[in-house]
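The complex is shown incomplete by one protein chain, all other protein chains being positioned as in the whole.
On to chain A.
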Amino acid sequence: MLKKVLLVVMCVALLGTMVVGCSAPASEDSASVTSSDASAAVETAKESVEPKADGERIKIGVNFFNYTMPLAQDLKRMIDSAAEALDCDVEYAANDFEDEKVVTGIENLFASGCDAVIVCNTAEGQIPKALKVAEQYDGKVFQFFRTLNEEEVKDAAFSSPYYGGQVHEDEMQVGYNMGKIVNDKGCKNVGIINYNHGDLTAETRYEGYMKAFEEFGINVVAETWEVATGEQGTQVTENYLASYPEMDALVVVGGGGENLIGAMSALQKADKTDDIVLVSTDFTDTLIEDMESGTLDAMSGGHWCDPFFSFMLAYNSVAGAEWAQEPVEIAMDMIYVTSAEEAKQYDEWFRGDILPYTAEEIQQLSITHNPSLTKDEFIETAQSLSLQDVMERHADLKE
(Lines give C-alpha, C1' and ligand atoms only; values in the text may rest on other atoms or scores of the structure.)
Protein backbone atom coordinates (compact mmCIF):
# COMPACT_ATOMS: atom_id res chain seq x y z
CA MET A 1 0.00 0.00 0.00
CA LEU A 2 2.80 2.36 0.99
CA LYS A 3 4.56 1.61 -2.28
CA LYS A 4 1.44 2.52 -4.25
CA VAL A 5 1.05 5.80 -2.40
CA LEU A 6 4.72 6.57 -2.99
CA LEU A 7 4.29 5.74 -6.68
CA VAL A 8 1.32 8.10 -7.03
CA VAL A 9 3.19 10.89 -5.19
CA MET A 10 6.21 10.46 -7.44
CA CYS A 11 4.06 10.47 -10.59
CA VAL A 12 2.33 13.68 -9.48
CA ALA A 13 5.69 15.26 -8.66
CA LEU A 14 7.05 14.24 -12.07
CA LEU A 15 4.03 15.62 -13.89
CA GLY A 16 4.23 18.83 -11.88
CA THR A 17 7.88 19.26 -12.76
CA MET A 18 7.12 18.72 -16.44
CA VAL A 19 4.36 21.32 -16.41
CA VAL A 20 6.58 23.85 -14.61
CA GLY A 21 9.49 23.04 -16.89
CA CYS A 22 7.43 23.50 -20.06
CA SER A 23 5.91 26.75 -18.90
CA ALA A 24 9.22 28.33 -17.82
CA PRO A 25 11.10 30.51 -20.29
CA ALA A 26 13.19 28.44 -22.66
CA SER A 27 16.40 28.04 -20.77
CA GLU A 28 17.98 25.26 -22.78
CA ASP A 29 19.28 27.80 -25.27
CA SER A 30 21.23 29.54 -22.60
CA ALA A 31 22.92 26.33 -21.56
CA SER A 32 24.21 25.69 -25.04
CA VAL A 33 25.40 29.17 -25.88
CA THR A 34 29.16 29.60 -26.12
CA SER A 35 31.27 32.68 -26.45
CA SER A 36 31.41 32.15 -30.18
CA ASP A 37 27.68 32.62 -30.61
CA ALA A 38 27.69 35.85 -28.71
CA SER A 39 26.71 37.75 -31.84
CA ALA A 40 23.75 35.47 -32.41
CA ALA A 41 22.65 36.07 -28.84
CA VAL A 42 22.55 39.77 -29.51
CA GLU A 43 20.85 39.54 -32.86
CA THR A 44 17.79 38.02 -31.22
CA ALA A 45 17.68 40.83 -28.72
CA LYS A 46 16.25 43.82 -30.53
CA GLU A 47 14.20 45.44 -27.83
CA SER A 48 15.56 47.50 -25.00
CA VAL A 49 14.98 46.79 -21.32
CA GLU A 50 12.13 48.82 -19.88
CA PRO A 51 13.07 50.87 -16.81
CA LYS A 52 11.12 50.30 -13.62
CA ALA A 53 8.01 52.42 -13.25
CA ASP A 54 7.93 55.08 -10.54
CA GLY A 55 7.17 53.72 -7.10
CA GLU A 56 8.03 50.13 -7.99
CA ARG A 57 10.60 48.62 -5.67
CA ILE A 58 13.94 47.87 -7.30
CA LYS A 59 15.75 44.61 -6.64
CA ILE A 60 19.38 44.05 -7.62
CA GLY A 61 21.11 40.64 -7.59
CA VAL A 62 24.76 40.20 -6.70
CA ASN A 63 26.57 37.12 -8.00
CA PHE A 64 29.92 37.04 -6.20
CA PHE A 65 32.50 34.47 -5.12
CA ASN A 66 31.59 33.71 -1.50
CA TYR A 67 30.53 35.18 1.81
CA THR A 68 33.72 34.42 3.70
CA MET A 69 36.66 36.18 2.06
CA PRO A 70 37.52 39.51 3.68
CA LEU A 71 37.12 41.15 0.26
CA ALA A 72 33.64 39.62 -0.08
CA GLN A 73 32.62 40.82 3.36
CA ASP A 74 33.79 44.35 2.66
CA LEU A 75 31.94 44.54 -0.64
CA LYS A 76 28.78 43.10 0.91
CA ARG A 77 28.91 45.63 3.71
CA MET A 78 29.18 48.47 1.19
CA ILE A 79 26.38 47.16 -1.05
CA ASP A 80 24.08 46.48 1.91
CA SER A 81 24.68 50.04 3.01
CA ALA A 82 23.81 51.30 -0.50
CA ALA A 83 20.63 49.21 -0.64
CA GLU A 84 19.58 50.64 2.72
CA ALA A 85 20.30 54.22 1.65
CA LEU A 86 18.35 53.75 -1.60
CA ASP A 87 15.57 51.73 0.02
CA CYS A 88 15.85 48.93 -2.53
CA ASP A 89 16.27 45.17 -2.24
CA VAL A 90 19.43 43.18 -2.77
CA GLU A 91 19.91 39.45 -3.10
CA TYR A 92 23.21 37.55 -3.15
CA ALA A 93 24.30 34.29 -4.79
CA ALA A 94 27.75 32.80 -4.23
CA ASN A 95 29.46 31.15 -7.20
CA ASP A 96 32.51 29.84 -5.28
CA PHE A 97 34.61 30.73 -8.37
CA GLU A 98 32.97 27.78 -10.14
CA ASP A 99 32.18 28.36 -13.80
CA GLU A 100 28.81 26.65 -13.90
CA LYS A 101 27.60 28.40 -10.75
CA VAL A 102 28.07 31.81 -12.35
CA VAL A 103 25.36 31.33 -14.98
CA THR A 104 23.03 29.30 -12.74
CA GLY A 105 23.47 31.96 -10.04
CA ILE A 106 22.45 34.70 -12.48
CA GLU A 107 19.47 32.63 -13.58
CA ASN A 108 18.38 32.06 -9.99
CA LEU A 109 18.71 35.74 -9.15
CA PHE A 110 16.58 36.79 -12.13
CA ALA A 111 14.11 34.02 -11.31
CA SER A 112 13.77 35.42 -7.80
CA GLY A 113 12.69 38.76 -9.20
CA CYS A 114 15.88 40.78 -9.59
CA ASP A 115 15.68 43.57 -12.14
CA ALA A 116 19.40 43.51 -12.78
CA VAL A 117 22.34 41.35 -11.70
CA ILE A 118 25.90 42.40 -11.06
CA VAL A 119 28.41 39.58 -11.42
CA CYS A 120 32.03 38.74 -10.79
CA ASN A 121 32.33 36.17 -13.56
CA THR A 122 35.16 33.64 -13.73
CA ALA A 123 35.50 33.51 -17.53
CA GLU A 124 34.52 35.73 -20.45
CA GLY A 125 32.58 32.94 -22.11
CA GLN A 126 29.96 33.21 -19.37
CA ILE A 127 28.88 36.67 -20.43
CA PRO A 128 27.07 35.66 -23.66
CA LYS A 129 25.27 32.97 -21.64
CA ALA A 130 24.43 35.51 -18.95
CA LEU A 131 23.02 37.88 -21.57
CA LYS A 132 20.79 35.12 -22.90
CA VAL A 133 19.44 34.60 -19.41
CA ALA A 134 18.99 38.37 -18.96
CA GLU A 135 17.06 38.46 -22.24
CA GLN A 136 14.68 35.78 -21.02
CA TYR A 137 13.93 37.74 -17.88
CA ASP A 138 14.14 41.18 -19.52
CA GLY A 139 16.86 42.23 -17.12
CA LYS A 140 20.40 43.50 -17.36
CA VAL A 141 23.80 42.12 -16.41
CA PHE A 142 26.67 44.25 -15.11
CA GLN A 143 30.21 43.08 -14.37
CA PHE A 144 32.49 43.99 -11.50
CA PHE A 145 36.20 43.19 -10.95
CA ARG A 146 36.20 41.85 -14.51
CA THR A 147 36.54 43.18 -18.03
CA LEU A 148 36.09 41.70 -21.50
CA ASN A 149 39.24 41.17 -23.54
CA GLU A 150 38.02 39.05 -26.44
CA GLU A 151 36.94 41.43 -29.17
CA GLU A 152 34.04 39.30 -30.34
CA VAL A 153 32.59 38.90 -26.86
CA LYS A 154 33.14 42.56 -26.03
CA ASP A 155 31.52 43.83 -29.24
CA ALA A 156 28.56 41.54 -28.77
CA ALA A 157 28.12 42.55 -25.13
CA PHE A 158 28.40 46.28 -25.73
CA SER A 159 25.82 46.12 -28.50
CA SER A 160 23.38 44.14 -26.37
CA PRO A 161 20.55 45.93 -24.57
CA TYR A 162 20.93 43.38 -21.78
CA TYR A 163 24.51 44.34 -20.95
CA GLY A 164 24.84 47.24 -18.53
CA GLY A 165 28.60 47.67 -18.36
CA GLN A 166 31.61 46.90 -16.19
CA VAL A 167 33.47 48.38 -13.27
CA HIS A 168 36.97 47.04 -12.82
CA GLU A 169 40.52 47.96 -11.92
CA ASP A 170 43.03 48.62 -14.59
CA GLU A 171 45.07 45.59 -13.55
CA MET A 172 47.81 46.39 -16.01
CA GLN A 173 48.22 49.77 -14.33
CA VAL A 174 48.09 48.20 -10.86
CA GLY A 175 50.91 45.80 -11.79
CA TYR A 176 52.90 48.62 -13.35
CA ASN A 177 52.46 50.90 -10.31
CA MET A 178 53.50 48.14 -7.93
CA GLY A 179 56.50 47.34 -10.15
CA LYS A 180 57.45 51.00 -10.02
CA ILE A 181 57.27 50.90 -6.21
CA VAL A 182 59.68 47.92 -6.28
CA ASN A 183 62.04 50.04 -8.38
CA ASP A 184 61.63 53.04 -6.08
CA LYS A 185 62.72 50.82 -3.17
CA GLY A 186 65.98 50.21 -5.05
CA CYS A 187 65.46 46.51 -5.83
CA LYS A 188 67.10 44.82 -8.80
CA ASN A 189 66.41 41.07 -8.47
CA VAL A 190 62.82 40.00 -8.03
CA GLY A 191 61.13 36.69 -7.29
CA ILE A 192 57.50 36.34 -8.37
CA ILE A 193 54.73 34.25 -6.83
CA ASN A 194 51.45 34.19 -8.69
CA TYR A 195 48.02 32.62 -8.71
CA ASN A 196 46.63 30.47 -11.53
CA HIS A 197 47.47 30.64 -15.19
CA GLY A 198 44.32 31.58 -17.08
CA ASP A 199 43.05 33.84 -14.32
CA LEU A 200 42.59 37.13 -16.18
CA THR A 201 43.39 39.28 -13.15
CA ALA A 202 46.58 37.35 -12.38
CA GLU A 203 47.71 37.39 -16.01
CA THR A 204 47.01 41.10 -16.62
CA ARG A 205 48.50 42.29 -13.34
CA TYR A 206 51.57 40.15 -14.07
CA GLU A 207 51.92 41.83 -17.48
CA GLY A 208 51.85 45.20 -15.74
CA TYR A 209 54.65 44.12 -13.40
CA MET A 210 56.72 42.80 -16.31
CA LYS A 211 56.25 46.04 -18.20
CA ALA A 212 57.58 47.99 -15.23
CA PHE A 213 60.46 45.57 -14.62
CA GLU A 214 61.50 45.79 -18.26
CA GLU A 215 61.31 49.57 -18.23
CA PHE A 216 63.34 49.92 -15.02
CA GLY A 217 65.82 47.15 -15.78
CA ILE A 218 64.77 44.86 -12.95
CA ASN A 219 65.77 41.21 -13.27
CA VAL A 220 63.19 38.49 -12.56
CA VAL A 221 65.23 35.70 -10.99
CA ALA A 222 62.38 33.22 -10.53
CA GLU A 223 58.65 32.94 -10.90
CA THR A 224 56.17 30.32 -9.75
CA TRP A 225 52.47 30.14 -10.63
CA GLU A 226 49.60 28.09 -9.21
CA VAL A 227 50.54 29.11 -5.65
CA ALA A 228 47.31 29.34 -3.68
CA THR A 229 47.76 28.00 -0.16
CA GLY A 230 49.80 29.25 2.76
CA GLU A 231 52.08 26.18 2.70
CA GLN A 232 52.79 26.66 -0.99
CA GLY A 233 53.59 30.32 -0.35
CA THR A 234 56.00 29.34 2.44
CA GLN A 235 57.58 26.54 0.41
CA VAL A 236 58.20 28.64 -2.69
CA THR A 237 59.63 31.51 -0.65
CA GLU A 238 61.94 29.14 1.23
CA ASN A 239 63.13 27.68 -2.07
CA TYR A 240 63.73 31.15 -3.49
CA LEU A 241 65.74 32.16 -0.42
CA ALA A 242 67.90 29.05 -0.67
CA SER A 243 68.42 29.15 -4.44
CA TYR A 244 68.54 32.88 -5.17
CA PRO A 245 70.57 34.66 -2.49
CA GLU A 246 70.72 37.72 -4.76
CA MET A 247 66.91 38.16 -4.58
CA ASP A 248 66.12 41.52 -2.98
CA ALA A 249 62.36 41.73 -3.64
CA LEU A 250 59.48 39.31 -3.62
CA VAL A 251 56.23 40.01 -5.47
CA VAL A 252 53.09 38.08 -4.58
CA VAL A 253 50.99 39.11 -7.57
CA GLY A 254 47.69 37.94 -6.11
CA GLY A 255 45.73 34.98 -4.91
CA GLY A 256 43.50 36.09 -2.10
CA GLY A 257 46.07 36.57 0.65
CA GLU A 258 46.76 33.08 1.96
CA ASN A 259 49.85 32.60 -0.23
CA LEU A 260 51.07 36.04 0.87
CA ILE A 261 50.77 35.12 4.56
CA GLY A 262 52.73 31.94 3.80
CA ALA A 263 55.43 33.99 2.08
CA MET A 264 55.58 36.40 5.02
CA SER A 265 55.93 33.47 7.41
CA ALA A 266 58.92 32.15 5.43
CA LEU A 267 60.62 35.57 5.42
CA GLN A 268 60.07 35.94 9.17
CA LYS A 269 61.43 32.46 9.86
CA ALA A 270 64.52 33.18 7.80
CA ASP A 271 64.88 36.61 9.42
CA LYS A 272 64.89 38.23 5.98
CA THR A 273 62.13 40.80 6.41
CA ASP A 274 64.64 43.67 6.44
CA ASP A 275 66.61 42.38 3.47
CA ILE A 276 63.79 41.56 1.09
CA VAL A 277 61.13 43.99 -0.08
CA LEU A 278 57.73 42.29 -0.16
CA VAL A 279 54.89 43.79 -2.22
CA SER A 280 51.48 42.41 -3.02
CA THR A 281 47.80 43.11 -3.72
CA ASP A 282 44.65 42.44 -1.63
CA PHE A 283 44.98 43.92 1.83
CA THR A 284 45.47 41.48 4.69
CA ASP A 285 43.56 41.69 7.97
CA THR A 286 46.88 42.37 9.71
CA LEU A 287 47.98 45.06 7.27
CA ILE A 288 48.98 47.59 9.93
CA GLU A 289 51.06 45.11 11.95
CA ASP A 290 52.68 43.72 8.80
CA MET A 291 53.65 47.18 7.61
CA GLU A 292 54.85 48.20 11.08
CA SER A 293 57.03 45.11 11.43
CA GLY A 294 58.52 45.73 7.99
CA THR A 295 57.41 42.32 6.71
CA LEU A 296 55.31 44.03 4.07
CA ASP A 297 56.67 47.03 2.20
CA ALA A 298 53.85 48.01 -0.17
CA MET A 299 50.33 46.83 -0.88
CA SER A 300 47.51 47.68 -3.24
CA GLY A 301 43.91 46.81 -2.48
CA GLY A 302 40.70 48.25 -1.14
CA HIS A 303 39.03 47.60 -4.49
CA TRP A 304 35.80 46.44 -2.90
CA CYS A 305 34.19 49.70 -3.98
CA ASP A 306 34.09 48.39 -7.60
CA PRO A 307 31.00 46.26 -6.95
CA PHE A 308 29.43 49.22 -5.16
CA PHE A 309 29.71 51.31 -8.33
CA SER A 310 28.52 48.37 -10.43
CA PHE A 311 25.55 48.13 -8.07
CA MET A 312 24.88 51.87 -8.38
CA LEU A 313 25.13 51.61 -12.16
CA ALA A 314 22.59 48.79 -12.16
CA TYR A 315 20.30 50.73 -9.82
CA ASN A 316 20.42 53.85 -12.00
CA SER A 317 19.82 51.80 -15.13
CA VAL A 318 16.76 50.09 -13.64
CA ALA A 319 15.55 53.41 -12.19
CA GLY A 320 15.56 54.83 -15.73
CA ALA A 321 18.69 57.00 -15.97
CA GLU A 322 19.03 57.65 -19.68
CA TRP A 323 22.82 57.60 -19.59
CA ALA A 324 22.76 54.19 -17.91
CA GLN A 325 20.72 52.52 -20.66
CA GLU A 326 23.86 52.09 -22.76
CA PRO A 327 26.79 50.01 -21.41
CA VAL A 328 29.13 52.03 -19.21
CA GLU A 329 32.76 51.04 -18.62
CA ILE A 330 34.57 52.36 -15.55
CA ALA A 331 38.22 51.58 -14.87
CA MET A 332 39.10 52.38 -11.26
CA ASP A 333 42.41 52.41 -9.50
CA MET A 334 43.32 50.59 -6.30
CA ILE A 335 44.33 52.11 -3.01
CA TYR A 336 48.10 52.02 -2.52
CA VAL A 337 49.67 51.70 0.91
CA THR A 338 53.42 52.04 1.32
CA SER A 339 53.79 52.72 5.03
CA ALA A 340 52.27 51.77 8.37
CA GLU A 341 50.87 55.29 8.63
CA GLU A 342 48.95 54.89 5.36
CA ALA A 343 47.76 51.46 6.47
CA LYS A 344 46.33 53.02 9.63
CA GLN A 345 44.64 55.72 7.57
CA TYR A 346 43.09 53.10 5.27
CA ASP A 347 41.80 51.17 8.25
CA GLU A 348 40.34 54.27 9.84
CA TRP A 349 38.76 55.87 6.76
CA PHE A 350 37.67 52.85 4.76
CA ARG A 351 36.90 50.11 7.24
CA GLY A 352 35.82 52.04 10.29
CA ASP A 353 32.31 52.92 11.39
CA ILE A 354 31.90 55.27 8.45
CA LEU A 355 32.20 53.62 5.04
CA PRO A 356 33.85 55.38 2.06
CA TYR A 357 30.40 56.65 1.02
CA THR A 358 27.76 57.84 3.46
CA ALA A 359 24.02 57.39 2.92
CA GLU A 360 23.75 60.97 1.62
CA GLU A 361 26.65 60.48 -0.78
CA ILE A 362 25.12 57.23 -2.00
CA GLN A 363 21.82 58.97 -2.63
CA GLN A 364 23.62 61.70 -4.58
CA LEU A 365 24.91 58.96 -6.88
CA SER A 366 21.37 57.85 -7.79
CA ILE A 367 18.94 59.54 -10.16
CA THR A 368 16.03 58.83 -7.82
CA HIS A 369 17.52 61.31 -5.33
CA ASN A 370 19.65 63.35 -7.72
CA PRO A 371 17.82 63.54 -11.07
CA SER A 372 20.48 65.81 -12.57
CA LEU A 373 23.24 63.21 -12.09
CA THR A 374 25.18 62.73 -15.32
CA LYS A 375 27.27 59.85 -16.59
CA ASP A 376 30.43 61.96 -16.43
CA GLU A 377 29.77 62.94 -12.81
CA PHE A 378 29.14 59.32 -11.92
CA ILE A 379 32.35 58.08 -13.58
CA GLU A 380 34.37 60.95 -12.14
CA THR A 381 33.17 60.12 -8.63
CA ALA A 382 34.16 56.46 -9.08
CA GLN A 383 37.56 57.25 -10.51
CA SER A 384 38.43 59.85 -7.91
CA LEU A 385 38.16 57.36 -5.04
CA SER A 386 41.39 57.28 -3.07
CA LEU A 387 42.55 57.47 0.50
CA GLN A 388 43.01 61.21 0.14
CA ASP A 389 39.55 61.61 -1.42
CA VAL A 390 37.80 59.86 1.48
CA MET A 391 39.86 61.72 4.08
CA GLU A 392 38.87 65.05 2.55
CA ARG A 393 35.18 64.22 2.11
CA HIS A 394 34.76 62.82 5.60
CA ALA A 395 37.06 65.14 7.51
CA ASP A 396 34.13 66.84 9.24
CA LEU A 397 32.45 63.51 10.10
CA LYS A 398 35.41 62.41 12.18
CA GLU A 399 35.43 65.48 14.35
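Methods note: a contact is a pair of C-beta atoms (placed from the backbone, for glycine too) under 8 Å apart; a residue touches a chain by one contact, two chains touch by 3 or more; residues count from 1.
Quick note on the criterion: contacts and distances are computed from a predicted model.
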(message) Can you match the unshown chain of the complex to its UniProt protein name from these: "Ribose transport system ATP-binding protein", "Cell shape-determining protein MreC", "Carrier domain-containing protein" or "ABC transporter permease"?
(response) "ABC transporter permease"
(message) I'm checking contacts with the chain that's been left out. Which of A:Q73, A:N149 or A:T374 qualifies?
(response) A:Q73
(message) With the missing chain put back, one of A:S159, A:N189 or A:T229 would touch it. Which one?
(response) A:T229
(request) Out of A:G262, A:G301 or A:P327, point to the residue that touches the absent chain in the complete complex. (result) A:G262
(message) Please identify which residue in A:D285, A:E322, A:E341 or A:E392 touches the non-displayed chain.
(response) A:D285
(message) Take the complete complex as the reference. Which residues in chain A touch the chain that isn't displayed?
(response) 66-70, 72-73, 96-98, 101, 197, 222-231, 233-236, 238-240, 242-244, 256-258, 261-262, 264-265, 268-269, 284-286
